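Please read the structure below before turning to the comments.
Removed from the display is one protein chain of the complex; every other protein chain stays in position.
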Amino acid sequence: MDGFGVTFAFWILAAVTLVAGSGVMVSRNLLHAVLFLILAFVGVAGFFVLLSAEFIAMAQVIIYVGAIAVLVLFAVLLTPRASRDNSETVWALPGMLLAVCLAAIFLFVVHDTQWKTMTDAPLLTTQDLGRSLLGTWVLPFEIASVLLTAALVGAIMLTRSAEEEAEDALA
Amino acid sequence: MTGVIKSEPFVINIGPQHPSTHGVFRIRATVDGEKVIDAEMVMGYLHRSMEKLAEERTYTQNIPFTDRTDYLSSMSNNLGYCLAAEKLAGIEVPARGDAIRVIMAELQRLASHCMAVGAFANDTGAWQTPIMWTLREREKILDIFEVTSGARLTCNYMRIGGVAFDLRPPFEPMVRKVLTELPPVIEEIEQLLSGNEIFVSRTRGIGVLSPELATNASLSGPMLRGSGIAWDIRKADPYCGYDQYDFDIPIGYRGDSYDRFIVRLEEMRQSVKIVEQALDGLPSGPFCTEVPLALRPPKGEAYARIESPRGELGYYLVSDEGPSPYRFHIRPPSFINLSALKEMTVGGTVADAIVVLGSIDIVVGEIDR
Partner (left out) sequence: MMPFLATDKWYDLRDLANISSAILDGADRILPFGLVYVLAALIGFVASFLIFVLPSQLFVGVYGERKLIGRIQSRYGPNRVGPFGLLQPIADTIKLLQKEVLTPTRSDRLVMYIAPIFFVAPAVLLFAVIPFGPNMVFADIPVSLMYFLAISSLPVLANFMAGWSANNKYSLFGAIRIVAMTISYETPLVMSLLGAVVITSTLSLQGMVLWADEYKIWLAFVQPLALVIYFICVSAELNRTPTDIAEAESEIVAGYLTEYSGMKWGLFYGMDIGYAIAASAFAATVFLGGWTLFGLEKWVPPWMIFIGKTHLFYALFIWTRGTLPRLRSDQLMAFAWKYLLPLALFNLFIVVTERMIWSEEGYDKAYIYLFAIFNILVSGLLVFAWARFNGYRPDDVPMRPRLVKEARGYVPLGENE
């Protein structure tokens, strides 16, 4: 994709995502951090659209924003208030050190790789995606579904109250 | 696995401002998540010390007080008080007075149940549609009251020895109109709600009242009848000539809110029957015996009870030969009915507590007097 609009959109999205990402780290209030995280997710979805992968972009919004962010919000909500702020910890310095090292590795890789540029984006439709998911990659797909089912059953088991367990024990 | 996730109970106040029309009444509910663990009632927001004030006024002057205790069924309140005073003073009521009293009491029962059924449907969330339909019918009954006694809500119509005024000409056609137009509306409410799966799942099995608890807590009215106990003071201890009319007592199956709802609907149908019979056989003659203005009944005490729309309404009068009663006590059905609220709400959710409160059909004016 080419053109002024694409470049403009790219820079705007980059700025928004980076600001949101740093907002997650910097904000003191945990809920504000989660909201910045949602913004970062939406920014990444925008990047997918720029790469002509609209299906993945929509899937990103549905899954990350619609489900995972809600999960994080529930977790933030239901934990006791004492640990609800992003305050200074002793791990700040090691964290920054780790971040600097990771950034160095990424920059090195980005600089050193011979990136192949394509003139035309291969037009992958959703049909191709579906065919490959259920054809070539069917085993990981099915394993992921089994994993999700196990997680669902585990969540239900964890939250059963005493009476329901007793009820089931006799049945 | 259990006990891993802790939850703490917290206390919420249901009331004193209710979303639905029950009045100022408070329940302090201890809630664990959604389940109610404990419910404590706080009453007294509407206390107006009627019983004490009545000791300063003559017997006839106390009749407006009784209007305002259960403001949704003032005719029944008047009736109970007049019966108690007549028992105390040994006064006979003429046949026409009795028949008019029966018509008025049953019309009042219709109006009160219209309100009760509508407010109950409102509590379950049916966005005001059933209450609009029933209130439209109630307006016709209130117009009848206005024509006869001059007031819609606090009628002050019964007097010791009969009724205050005779029936005026527009009375009979208006009552006939109500008798023809009300049963179809009851049918509509039944169609809309009793068969509705959502309504049934909101009310069936909610607030179950066992017959033993109902008898032991001395409940009365539709609460008692909903649990399957056939007890109606109009049949068991007839007054005002109720034994000449032919009607049935509706009783429920299990004592849940749904049973109380259908019992109330059926009572409306039976009231229509009674009014028809009373109106058809209305005797002529005097409507009130002559009673001195400052009645001085002989020393003694009297307790008279009637079947008000909410249950057994009793009046206890003690006289010391003065113009005012020495002691005036009301046995309010709503107050006694509320004693079972805790057993009915504990174990359910907060939403169920609201539905149960709606099905008990309280009027705070008579709880607090």
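Order of writing sets the chain letters: A and B. Residues in each chain are counted from 1.
One rule holds for everything that comes next: a residue touches a chain if its C-beta (ideal position, glycine included) is under 8 Å from a C-beta of that chain, and two chains touch if they have at least 3 such contacts.
Every value quoted in this text rests on a predicted model; they were computed, and no experiment measured them.
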Considering the complete complex, of B:D67, B:D98 or B:E266, the missing chain is touched by B:E266
Looking at B:R57, B:R152 or B:K235, which makes contact with the chain not pictured?
B:K235
Missing-partner contacts on subunit B, residue numbers:
10, 12, 14, 19, 34, 121, 124-129, 132-133, 136, 190, 192-202, 204, 211, 215, 225, 228-233, 235-236, 248-254, 258-259, 262-263, 266, 349-352, 354
Just the residue numbers, please: which parts of subunit A touch the chain that's not shown?
4-5, 8, 29, 31-32, 35, 38, 45, 54-55, 58-59, 61-62, 65-67, 69-70, 73-74, 77, 125-126
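To be clear about the criterion, only the chains that are shown with their structure count from here on.
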State, to the nearest whole Å, the distance from the C-alpha centre of subunit A to the C-alpha centre of subunit B.
61
